[in-house]
Structure formats: structure tokens, C-alpha cells
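Omission of a single protein chain aside, the complex is shown with its protein chains in their original locations.
The chains carry the letters A, B, C and D, assigned in the order they are written, with residues numbered from 1 in each.
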Amino acid sequence: MTQPSTTMPAKSAASLPNLSTLGPLIALLLATLFFMIFAPNFFKLSTFSLILQQASVVGVIAIAQTLIILTAGIDLSCGMIMALSSMVIGKLAVEQGWPVALAILTGLGVGALIGWLNGVLITLVKLPPFIVTLGMYSIVFALVRIYSKATSVPMPPDGLTFLAQRFAVFGATFSYGSLLMLALFLLTWLYLKSTAPGRHIYALGNNPEAVRLSGIPQNRLLISVYTVAGLLYGVAALLLLERIGGASPEAGQTENLESITAVVIGGTSLFGGRGNVLGTLIGVLIVGVFRSGLTLMGVDSVYQYLVTGILIILAVATDQFSRRKS
Amino acid sequence: MTQPSTTMPAKSAASLPNLSTLGPLIALLLATLFFMIFAPNFFKLSTFSLILQQASVVGVIAIAQTLIILTAGIDLSCGMIMALSSMVIGKLAVEQGWPVALAILTGLGVGALIGWLNGVLITLVKLPPFIVTLGMYSIVFALVRIYSKATSVPMPPDGLTFLAQRFAVFGATFSYGSLLMLALFLLTWLYLKSTAPGRHIYALGNNPEAVRLSGIPQNRLLISVYTVAGLLYGVAALLLLERIGGASPEAGQTENLESITAVVIGGTSLFGGRGNVLGTLIGVLIVGVFRSGLTLMGVDSVYQYLVTGILIILAVATDQFSRRKS
Amino acid sequence: DQPIIGLITKTETNPFFVKMKEGAQKEATRLGAKLMTAAGKQDGDNAGQVTAIENMVAAGAKTILITPSDSKAIVPAIAKARAAGVMVIALDSPTEPASAVDALFATNNYQAGVLIGKWAKANMGSKKAVIAALDLFPGHPVGIARHNGFLEGFGIKGVTSKTADIVNTGVACAQDSFGDQAKGQTAMENCLQKNPDINVVYTINEPAAAGAYQALKAAGKEKSVLIVSVDGGCAGVRNVQAGVIGATSQQYPLKMAAMGVAAGVNYAKTGKKASGYVDTGVALITNKAVAGVKSSDGKFGLANCWGQ
Amino acid sequence: MEARGLIKRYGQVVAMNGADFELRPGEIMAVIGDNGAGKSTLIKALSGAITPDEGQIMLEGRPVSFRSPIDARREGIETVYQDLAVAPAMTIAENLFLGREILRPGPLAKLLKIVDKKKMLEEATRHMQGLQFAIKSMGQPVETLSGGQRQGVAVARSAAFARHVVIMDEPTAALGVREGNMVLDLIRQVRDKGLPVILISHNMPHVFEISDRIHVHRMGKRAALLNPQKISMADTVSVMTGAIRPEDLSADVLAH
Partner (left out) sequence: MEARGLIKRYGQVVAMNGADFELRPGEIMAVIGDNGAGKSTLIKALSGAITPDEGQIMLEGRPVSFRSPIDARREGIETVYQDLAVAPAMTIAENLFLGREILRPGPLAKLLKIVDKKKMLEEATRHMQGLQFAIKSMGQPVETLSGGQRQGVAVARSAAFARHVVIMDEPTAALGVREGNMVLDLIRQVRDKGLPVILISHNMPHVFEISDRIHVHRMGKRAALLNPQKISMADTVSVMTGAIRPEDLSADVLAH
């Protein structure tokens, strides 16, 4: 976490864009190497395709979380918005018999609407993002339960869309969902890197006063970030639906911490303005590699907590050291 | 959340120390008034003593969290350290038959040790507090389960110390635990306000570079903050033991979010350097008043989530408006 | 004056407890009682339950029904409530000691595990079983009871209802599912990766079973692997009928809740407290009955299931 | 541009106490005054960065009310703030073009607002060339620059984009002799384009070298309006510090 400070001579090198994903990447490679050696069955294409599939839902959420954290915000309501959105799509498409496309659009719309509300409360009423999204978590949590009557909605066997399908490459099956996640990461990376609003997001987290004084419509930008985040939670909801084959009222309770963890492991500063969405992808994958690798090693679930804790700290320490070297 | 920025002319008034607790206080008074009118049995001394008792454990944790957040850090491992500490005290005093004082000292020591470790990783290895304490959460989570064999340890009926005792004032029973919490808040407030290290904590969150350049032993200060926090989690462990009459391996999973919520509602900036520990006390009480009041109103538990979410946002909005007025 | 009855469940999210709440609400409306509800933040949130007990006593509840998250740690708080003249009934799982409450209306989770264990064993016959266990959460008593019960039923030696830890002998892969469908699926995927020969899957509940099935289907193994589960929710029973789950042990949360509310109303009217242990029963639901294990079919299951 | 009776209070502090201001087309107006006199507050009000509690601002005769810097920018007013509103982790080029990035040609690029990094780097080099700040690359993050170099970035930005009025709050404070002179050149160039410039400075030689009129700010308001051709530097400093009362000045040194 780069401390907010007027002067940061010693740290500035770390913010050069080309370096910021190098550290996490080294950590990812080290972890992969470790498990290749010590975890039987790890070094298989099917293991990697599995890690990708498992990462897809949190991955899409973490994209949105990265955008928000870059603006020096935070979103605790992400998982719950996803849960509500998936419930809406599931109920409308399966139980009410709406056309699939319409149900999906409505679900995405619900996500975007709640995201927009977050954004409005944060920018116009000027409330801390932590509080707004924590409150929203509670509110949406209740809405999900009331709306779903705490019952899950199973999907038809073939899913709603092509996202449920899988395809084989060299004998390993990949899901279209994980492709979609990768595509979204790429798009967001290009967006942040190459478009004017993308650069403004960095500037906003870097020095909000500079953005204000430079005449960028700061509020509109921030609201649109939260709205797009809500939309992405809707996409995550669709991936979740297709992946687990149903809408579950229990979904969405841990995704906030998981996505923030991926963002921070990926080298983005919680204080905003510094970081890279590709780092987040690596962060998501690091967590997935740990989970898979430890299971394949047959580590008992209690000890998995122990080891995961140590490994997460080590991963970020590797990142730190590789930065200090360069 | 005051954005980190070199220039903040419009916001500076909000940071005047005498104003920073006024907003949360108004929110607390409004909430109390509301429940006095609408919740039967709320306007009783016994209700207030109950809220205080229920707030005592999270309250003590939130004191530590305030210190850490003032330095621009965060502690996600707080509840877990408390759980381990309470398990150590419980096991040693009850199962192993150690002298009570020695068991308590050991428990506090374990808390302080883990806090110290957090501090060392954050300051010397320069890792983000979010990651260090998240990793520590996982590690200690596993340690608690391994050490306790997932079984809870009941206390003797009279508790271990006088903290389990209660005393009556006008017919309402108060616990010594809640008195201890109030005393700790007062002490921390004085410490932050009136001692040199207390002021340095503010400076550290305000501009770490200024602290470094001014020759304050920055690392030592930061490590000591995390160590003292660990010690406070030990105290919270003792309060928990005495309050619920036993050490539970499942304890400590929600205290991180709860304490951070209290700190932020209390008007302390998550970016560090601005805030007040008395605000945190008010934040803890606001949450307690909501919970109590809603239960007494007989609101269904799902709707309690809905209403709590709305109320938390409203409370902070009240704070904002009362600041903008002044 | 309406009698006030409090119901404290483990969580707000698990459908099992949500249905229990609905059952209680229905019965309370029928008997003219006022129901207050609260829940822990998550499984194992003992402090939240203590707080709920205190607040309900303050609100004037004369009966409190509770599904204890931590069977031991909750005892002092219950004792305090009882000392204030409140009747406390444990639902679903007992306290330790069981005498800490006035009465227990519960199901035997260990027995539920034994039933599906026996059924699975009989189904496998002489085939070598490679077992995966999708558990609840590290150190969770309900999870331990069901898991170990399953193993005893399956014939693994050295497991009894007193065993305090998850026993992992004879299990090829054990993972936590948190009772959640998505996490259950992830756990199953990783287990299959670890050992592709898995042919029996024990799951802590039916959402986890649905997740396991999804993972097996993706691997093309849904036909050759046996899934057993516990709960007996309507969605789960439908999955039994669809062949997704081989067998499930059905429990009756609505019954527990209704009995609890009735006892509370009775206490308010007559001052007579309920006492003792009432087993609300467990039934094995499967469409493939095997010899030597008593079971009911899906139709029975659907008629008695909870939820929708 | 004109302002009448601007007042701005911060709690008990009155930062501006009935300040008047007037700027004519094409002139360089120097604003001088002691530290804390309220100069920055005055120009923040003129550029929309703060909203005055009382008073009125007029542009070409019609009253305007800037609720944000966006409003002022729309009117073509560009400002170099004393505390240099730059984003430290971003490159020089990006800071120069913050809020008006050069987009790639083509309708799709315009729609998606794809920035033309190469063009921006080139343009940035061109803009900064006039100032010769010995900066290696326009792709460097601003936080790696020296204090004076940062100021150069802010100055170049305002000069490049102003369409109506340029306001500079102590643009030469951190600059070396050579660089300071280049900024003065730049200011002249802006004036020669016909834009008026407001220059706050504590550097009397600079002020006398370049300004057409001198606005002396004292205790939150305009104390006098001087003619640098007529008055001496020493007298000006005396007015500024309060050693001479403006009333005691002979009429010909005053500007109108």
C-alpha cells in the first residue's frame, strides 16, 4: 500500500506501469513451479483450465473492484449485487418464463441500477464508499432473501446461454465463461491504458483535486465507474448461473474480501491511483493456484487455511522484493 | 473518507478536532430518540446497560482498530487474534489448571506477539496492512482450530475474574466489562490527544514522509501500535470469556468488519490521520442501538438487515450534513 | 396479551433455518403468538446469538427457541435467560450439556449420516469405494456429526458418535463446501483433479450436492458416481427424483419449529414447561431402495419436504 | 473580467474581505501582496475553485457564477494553482493533457475516446520545448521531477490551452533564473495572442519587467492599483507592506 504522501521519491519507481505487474507475475510463477513439483496431477492442462473456470466469477467481480479501488474507493456490496442479479435472471427466465435475453438484460439492469445508487450516494451525498457499500450489502442481502424466499432456482440442463458450454483443447475442457473473463480483463486493461476516461480514473485516485481543477466532470466519472461495476456484477451473475447451474440465495457473501484480496495481491494500492488490472488477473490466479495445488497435495482443510495465509503474505513479499530490486 | 490530496481547502474545517465527534453524536441521539418513541421497552436503564455490555467486546477491538486506521493501516485479523487469545486463557486456566493471573498474562502475551508480528511484516518487510492481516487471519483461524480441537471451553460459573461480575444501579445491572471498555476509550482518547506518541500516530497517517523526515522512529512507533492492538485484542478476549462464559473456537469471524464499521461511522478517515477515538465509541453504540431497538420493535430478522443497512448510511449522512453546516 | 416467543437461528442464509423460521411464523400466527426472530451473522457466530438472547429477554420473550451455533459456549447465556424465568428450547442440535435447556426438539445428525453411509455401502456392494467428502466448515459440530456418521454407516472402523474430529480414514479427498453450491462445485472439481477415480461423494447438504453434481457432469462422470446428502429440502428431494442425488437423509425443521412455538404458547397459558428430548426424526429418501436399509421414496419425500 | 466585493470566510478567518478586481483585454495584470493577504483565495474565486460567500464576478459585462472549475474552463479560463494540481503518478504528457486528451483520428476512436499517446508525447515535447527544462522524457511520472520542473509542467499546461484568460499563481517561485525568464517569455507570448494574464508573484523584478498594471492586495482586499511605469519598486513594496497608505500616493502613479 503506497502511503498517501506529497513526496515519495523512494517509491516512485514502483509506479512505472511496466513494472507493476512484474512482481505478482513472479509470485504466480514461483507458486506454479512449487506445486508442479510437490502437487501430483498439478502439471496438467486440465488443472489450468479448471483454475480458470473457478476464477471466472471472482475474476469478473475483481475487474470492477479494481476500477473502484483505482478511484480510491472500495465496494463491499459486490457479491450481494451479483447474488440479486443472478436471482433476478434465474427467476424471470426459469420460473416466469421470460425470454432469456430479456431476463438477462433485466438482471444486468438491476446490477447497474444498484451500482449507480452506490455511485450517487458516494459522489453526490459524499459518503465514504466503505459505509455506502457496507450498508448496500445489508440492504441487498435482505432483498435477495425476501425475493427468493430463500429458495434456489435451478437452470435448465443446458444452461441459458452458450456460456454454459465447454469446448476441448488438447483434451482439457475450457468454458466460454473463462474466455469471457479473460476478454473482459483485456478490454478493461485497454480501456484503462488507452482511453481518456480510463486515464481519468487513475488521476482521480491519484489526486482528486487535480481532476476537479482540470475540469473533468468528476462526479459523472465516479458514478459511471460504480454503475459499470454494477453491470459487471451482473455479468458475474450470469457466469455464476451458468457455472453452478442455478441461482442460489446463499451466493455472494465472500466475494468482496476475495476480490479485494486479488486486487491487492495484484499490486494495486488501496489508496487509489496506482495499479494495473492485469495484476488483478494474476492475483485471482494466484489464489486459484493455491487452492488447487493445496487440495491436490492432499493438505487437510484446516492446514490449508494456515498455508494459504502464509502463502498470500509470501506472494506479496515476493512482489515487494522484486520491485525493490528493479 | 477524506481523499488523500495535497490540497483540501473545502474539507479542512471538518478536521477540526472539536467538530469531528459532533456529527456521529447527533446521529446517535437521533437514533436513540427514534427508538424511544417507536420501540417498546427501549427507554429503560436496563436496555442501555445491555447495549453497553453487548458493545464491550467489539468496543475494545474498535479502539485498537482506530489506532491502526489512524496510521493509515487496517487490521482484518483482530477478531481471530481475540479468539486465539481467549482459547489460550480458557484452556490454560480451566483445563490445565494454571493460576488465573498467569493464564491471562499468557493470553495477553499471545495477542501482543501476533500483533507485533503484524507490525514487523508491515513496517520492516513493507507489506500492505490489508494483506498481512488477511493472511494472519487465515493463519490464526487455523491455529485456533488446531489448538482447540474445535471444541469450546466453558468457564467456571463465576467466571475467572471480577469482570464477570455485575453491579446494580437503579435496578439495572451493569457489567465491569463495559466499565473497562469505557475506561479504555477514555485512556486512549487522552493518549492520542495529549501524549507525544499519540500525536505522532496522527502525523503518521497524515503524512508519513513528514514523520520520517522529522526523525521520529517511525518503524518503532508503527510496530508498537500493532503490538498494543494485539494486547487490546487480548483484553477483548478476556471480556468475551467473561461475557459469554466460555471460549468458543468459532469466535472472532465478524469483528473485523464490525470494528471497521464503528471506526468509519465514528468519523475516522480510512486514509488515516484524521479522526477521533470517541467517535468510534459513538459508532459502536450506534450499531448497538440499532440492533437493540430493531429487536425490541419486533422487526423480523431479515428486515433488520434491510433497515440496518439504510440506517447506517443515514447515520453517516447525518454526520456529513452536520459537518457541512458548521 | 400475546405471548412473545423468540426464535434464534444459526444464520439468515441457510434455507434450512429460513424454513424453520417460516414454520415457526405460521404456527405463531395460528396460535396467536408474537414471534421475534434473530440469527447469527454466520455459522458459528456465538456472540451474535448471546446478544440475541439478551435482547429478546429484554423485549419480554417468555420462550426462546434456539439452534445453538456453539453447543457449549452458548450455555451460560441460556442459563442467565432461564434464571430470568424464560423457557429455552434447543432446536435441531443439542447443547452441551443437554440439560442446559428445558427441552430439545431435534434431529440426530449422526444418525442421518449413518443412514446414507449404510445406503451407499449397500449400493457399492463389492466395488472398491473411493470417497470424497464435501464438508461444512472446519470444526463445525453438525458437519462432524454427519461426516462421521456417514463413515460409520459405510463401515469405516473406529468412528463413533463421540468422535470430536472429522475422521479422514478411508476418504480420498475432504474439502469444505460451506454448504454453498458454488463452493461445493469448486471443491468437487479440485477433488476430481486430485483423484479421478472418486465414485462416492458424501455432501454436507443438498446445495453442496448440487454443486458436486455440476462438477461431475462437466467431467462426464455424473452417471458413474454416487452422491449422498443430508437435509431433505424440496429442491434436494427433487434432485433425488431426478437422479442427481442418490439418497438423502430428510430432516424436519418445520416440525421442530412448530413444536417449539406450540410449547411456548402452552407455557404462556399454563405455566407448564416442556422437557426432555423429542427426536423429530430422520428418514432416508431414495428411489433406489436397498435391502437392509429402511427408506422412503421420493413421493414421500416431496410430501414431507421443507421449502419449495 | 471584473469582480466586485468578493468575500470569503473560513470559520473566523476572513480570507477575502470585499475584494474588487478588474482585468482588461490583452493586459498583464500583476497581483502582489504579503503572504496570507488573500491572493490565492481571490484567484481561486475567479477560476471557480472556490465559491465566494458574497460578491459578484462578471465576464465581458455579464455576471457569471462559477460553481466549479469546469464552469470557468468552459469560459476559457486557465489557471496554474500555487499548489500545482498535478497527478504525481501520471506522466508529464498525461498531466499536460489531463481533461482534454488528444484522441486518435477516426470516428471509432473518437467514440471510445482512445487517446493518441504518441501525438500527446510529441505535442507535450513541443509545448515544453519553449521552456527547456532539461526533462529527459515526457513519459516520466511527474513525481520524479524536481520542484521547478513540476512547476514548468503546470505553467506549460495553462499557456497551451487558455482561450480567454490565463491565471498564474506564483508560476516562477521555484524556478531558476533561466527558467524564470523563459516563463516570462511565455507570458508575453500569451499576451501577444491577445489573452489577458493574471500573474501573482512575489518577485518584484519580474513584476516590473512584465506587468501592465499592478493590483496590490492587502488584508483581503485591493489596496491600490499601480502603474509600474511610474512608481518605483521601493514605493510599491511600501504600499504592499502598509508602510505607505495608498491615499498618500500621488495620483500619477496610480493606474486606471
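Operating definition for what follows: contacts are C-beta pairs under 8 Å (C-beta built on N, C-alpha and C of every residue); 3 or more make two chains touch, one makes a residue touch a chain.
Remember, predicted model here, so these are calculated numbers, not experimental data.
A.B. asks: One chain is left out of this view; which of D:180, D:196 or D:228 touches it in the full complex?
C.D. replies: D:180
A.B. asks: Considering the whole complex, which of D:168, D:240 or D:253 touches the chain not shown?
C.D. replies: D:240
A.B. asks: Give the residue, chosen from D:79, D:149 or D:211, that touches the chain omitted from the document.
C.D. replies: Missing-chain contact among the listed residues: D:149.
A.B. asks: Which residues does chain B use to touch the chain missing from this display?
C.D. replies: Within chain B, the residues touching the omitted chain are 6-9, 12, 15-16, 194-197, 199-200, 202-203, 206-207, 209-217, 273-274.
A.B. asks: Could I get the residues of chain D that touch the absent chain, sorted low to high?
C.D. replies: The missing chain touches chain D at positions 10, 12-13, 32-37, 40, 82-83, 133-136, 140, 144-149, 152, 170, 173-180, 202-204, 237, 240-241.
The criterion applied here is as follows: only the chains that are shown with their structure count from here on.
A.B. asks: How many Å are there between the centre of chain A and the centre of chain D, using C-alpha atoms for each centre?
C.D. replies: 43
A.B. asks: Need the CA-centroid distance for the pair chain B / chain D, whole Å please.
C.D. replies: Computed from C-alpha means, the inter-chain centre distance equals 48 Å.
A.B. asks: Going by the touch rule set out above, which residues of chain B reach two or more other chains?
C.D. replies: Where chain B meets two or more other chains at a single residue, that happens at 6-7, 141-142, 145, 302, 304-305.
A.B. asks: Going by the touch rule set out above, which residues of chain C reach two or more other chains?
C.D. replies: If we look for residues of chain C contacting two or more partner chains, we find 12, 42, 138-139.
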